[in-house]
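Yeah, one chain of the complex is gone here, protein chain that is, but the others are all in their spots.
Coming up: subunit A.
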Amino acid sequence: MTVETKLPYDRSYIEQFSSQLNEPAWMKELRLNALEQAESLELPKPDKTKIGKWNFTRFKHTASGEVETITSLTELPVEIQDFFDKEALPENLVIQRNHTVAFAKLNDDLANKGVIFTDIFTALREHEDLVKRYFMKDAVSVDEHKLTALHAALMNGGIFVYVPKNVQIKEPLQVVFWQEDPEVALINHVLVVADENSELTYVENYISNNQNEETVANIVTEVIAQDNAKISFGAVDNFAAGTTTYVNRRGVGYRDAQIDWALGQMNDGDTVSENVTHLVGDGGSANANAVTVGRGKQTQNFTAKIVQFGKNTDGQILQRGVMKESATTIFNAVGKIEHGASGANSEQTSRVLMLSENARGDANPILLIEEDDVTAGHAASVGRVDPMQLYYFMSRGIRKEEAERLVIYGFLDPVVRELPIDAVKKQLKQVIERKVN
């Protein structure tokens, strides 16, 4: 078959790039194999959205010039300072500016307990075995499709988090991925591993400002919860209109593990997002919460999927979207219970609120059940602001615009309130406000 999209970078470029980073040989090998596979593999096929013509391959791979280290958070642009509570700065924070760590801080106590919280390249050098054990093995495979292969070949940023056995972290780990260069792609890999009986909260923020310049974000996130581990994962994605985004966040939960997602998907560009959790062990649970606001002409496709292999597992999907202007959004919610997963429960709710005649929204509830002794339920709706609610608000003297604003926030609130860090919750509300008004 013919492949129309020419890959932007070749073998020798990748060899050189990997060498410059002092990556281990296996990593260089993995990249080169991935590049080969990327040439023949096809793009993913998100349900009901055609992405064949989207730009996933035209971008600059590296930023020019050195990145300055940030000594104080006050040096950051205001829109990034908003991610933090000024009164109580995060204990554990990494700021990645373009592809380089500009700020990094980890509580000493956690470091002493063996917690690893560092960029992916440092991790490849200093914690090679751990990274090798998990990198694109249990959660996402290199050869799933063209974008995962491209990701592996060209990964140019990312974070590694490891929490050892029996270590419970109360203070969140927060990462800001600040894509400052408007033309450079972010091919970011996030790998979060919670070992047995451990607990952590991780929150990430993606931000860029390229209104006009075209570029790409290709993000693969792997979240591994070993037996009885608990991971709370929050995110606010806020790429500007020029960025075409593929973001794949995948979790694997073993026996009695719990993975809770709270995703604020606030990109302004075309976006394909998949958030899949595999509950492999018995007794595991997953909550997949996601919220989005679509505006302008952007097209977005969100898939939330929980696959339950283990007995007595619980999978909960909650998606909310607000569509305005000419935005198009498809929500796919997939609950899958495999044969043998007796006692499993799968629930899902997807709701889309339409604010304009030209916006398009679709919610597709899917339950795939191959076991008898289970419970499952789904609800999906696409609707407009209820005129009776507006009447009620206005009958109390609240102006129409304010009433609509309250109804829209209210509509999104069940997901927003799940975000684990207050400052990020507040920041998400600000982004929502910006996108809605």
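To be clear about the criterion, a residue touches a chain if its C-beta (ideal position, glycine included) is under 8 Å from a C-beta of that chain, and two chains touch if they have at least 3 such contacts; residues count from 1.
Note that contacts and distances are computed from a predicted model.
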Missing subunit (named according to UniProt) among the choices "Peptide/nickel transport system permease protein", "ABC transporter ATP-binding protein", "Cell division topological specificity factor" or "Carbamoyltransferase": "ABC transporter ATP-binding protein"
Among A:133, A:384 or A:399, the residue in touch with the chain that has been omitted: A:399
Positions on subunit A contacted by the hidden chain, ascending: 386-389, 391-400, 402-403, 406-407, 409-414
